[in-house]
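Certain chains of the assembly are absent from this excerpt, and the rest are unmoved.
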Amino acid sequence: MAIVLVANQYGKAKVRLLHVSRDETTHVITDLSVSVALSGELTATHLSGDNTAVLTTDAQKNAVFAFAKEHGVSEIEDFALLLARHFVASQPSISFARVTMEQYPWERLAGHSFARSGREVRTATVSHDGQQSWVVSGLHGLTVLNTAGSEFWGFAKDRYTTLTETTDRILATAVSARWRHASPAASANCWGDSYRAARDLMLEAFADTHSYSLQQTLFAMGKRVLDGRPEIAEIRLSLPNKHHFEVDMTPFGLENDGEVFYAADRPYGLIEGTVTRDDAPPSGRSW
Amino acid sequence: MAIVLVANQYGKAKVRLLHVSRDETTHVITDLSVSVALSGELTATHLSGDNTAVLTTDAQKNAVFAFAKEHGVSEIEDFALLLARHFVASQPSISFARVTMEQYPWERLAGHSFARSGREVRTATVSHDGQQSWVVSGLHGLTVLNTAGSEFWGFAKDRYTTLTETTDRILATAVSARWRHASPAASANCWGDSYRAARDLMLEAFADTHSYSLQQTLFAMGKRVLDGRPEIAEIRLSLPNKHHFEVDMTPFGLENDGEVFYAADRPYGLIEGTVTRDDAPPSGRSW
């Protein structure tokens, strides 16, 4: 019996980069958190502390900044592809790179003045093995709520089931979603359009699906994206059920007719699912 | 020498309330966190555990929910006034109430569907002593950034000063502001308009002030609000200086011409100031 190192990766996490494009009379800003994870032939540093093969995480951070200067930052998928390919191409020891981006949204107030828009954070994860690249786009923090069109009844009952069936409840969630592009090449010129369309399709499906369960809403959201966007092969959704409980006012002699709710923190439901095409290309090392 | 109880208060904090108004064909939602703090003749519970004078914090929570049902929730200042007056009027032992509200913004996606808008949180703090009420409105979490029009030079130098003077820097902050109304009665029908105008005036001043220091921007923001809104007597601003450092790229043979910045977390500058009218009415127990 021997004790062995198996899967391993390392890198710099959460490089906070603000890029200002001054090419135009009105500046454009891009606000990112970039994380890099590299793997390859790194046994020596683990076993003996021989760092010959280790590109420092400090140099990875510097590369993020330098690439922003040299190539600009437009779509995060493109910027992540550039970086991931660079690390594998330039370091003999590195055979696989994963670069993850979070983009924080801002809106313009006036010429050179901006306000952070607190809605969703856009994400991208690019994986590259020296030959092939995989691109996953996504978002998180998109909190949505329906005050109508949500029911929940007909569920299984066991000894511990006390929940009342309802034909009218608040449905609220904070959408986390990630979707895999069928081909980075095919999506290459439409990252931004694809992102906005996918987000809007999810919002539409959330809003117009008459829901009998959050699972049903999840599938409807995923299906809507795949129906509408041929470049997307698969989507993974994680939807917390942010419970809003109708306050019982009978002790005060009042009737609460769906007007006053208590928003609970914990526990919460958590519904997760993957929706894909049956002829989707293999996911490879996307995830 | 004796050991004595002096200032004290108690209450329920962070009651998370969602109110749905169904009076219209399209629902209206109000999403609040309500905190209550009461004070008065409460020595007995502190000294001997005699709770005769104690209105439970649980009952305070229930009152928040019940008042939302009975009176609806429109402007948070009005809702806080109702609650603060109720606690003092209904409890002989309670001589002073302070009710604080946070309102989380949502935007409508479609008929009965909403998305949380991540920008600023609106706040209100109402204080009431049985006779008089004081109203402070405000906001926090309004993150703004200028890519032009900000300089910083001519400052004092001591042994520990190493900062380089600059005529072009990123200026970024997350605005926290609270402003005192001269008279709750005079503002009574315009809470919402007043709030939106004050916020917009601060944003305008942030955007169009050519800044030589964040202090100057702070004063300009406060002055703009007072100039434009006669109902507001005083404003207190707390502005973290969210540093964005230009990355030095000379080691890589690159010139960073104001394009690539590192957004730092800590430490940060913190600039705080109060702007008022010299003939403002006394603040009483506003703060």
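For the reader, a short list of remarks on this structure follows.
So that you can tell them apart, the chains are marked A and B in the order they are listed, and the count of residues begins at 1 in each.
Definition applied: contacts are C-beta pairs under 8 Å (C-beta built on N, C-alpha and C of every residue); 3 or more make two chains touch, one makes a residue touch a chain.
The structure displayed is predicted, hence computed values, not measured ones.
Of the identical chains making up the complex in this file, 2 are positioned in the shown model, whereas the full set numbers 4.
Throughout what follows, only the chains that are shown with their structure count from here on.
Remark: chain A and chain B have CA centroids separated by 31 Å (rounded to whole angstrom).
Residues 15-22, 27, 29, 31, 62, 65-66, 68-70, 106, 109-119, 141-149, 170, 203-204, 206-208, 244, 247, 249, 251-252, 254, 256-265 of chain A are the ones touching chain B in the complex.
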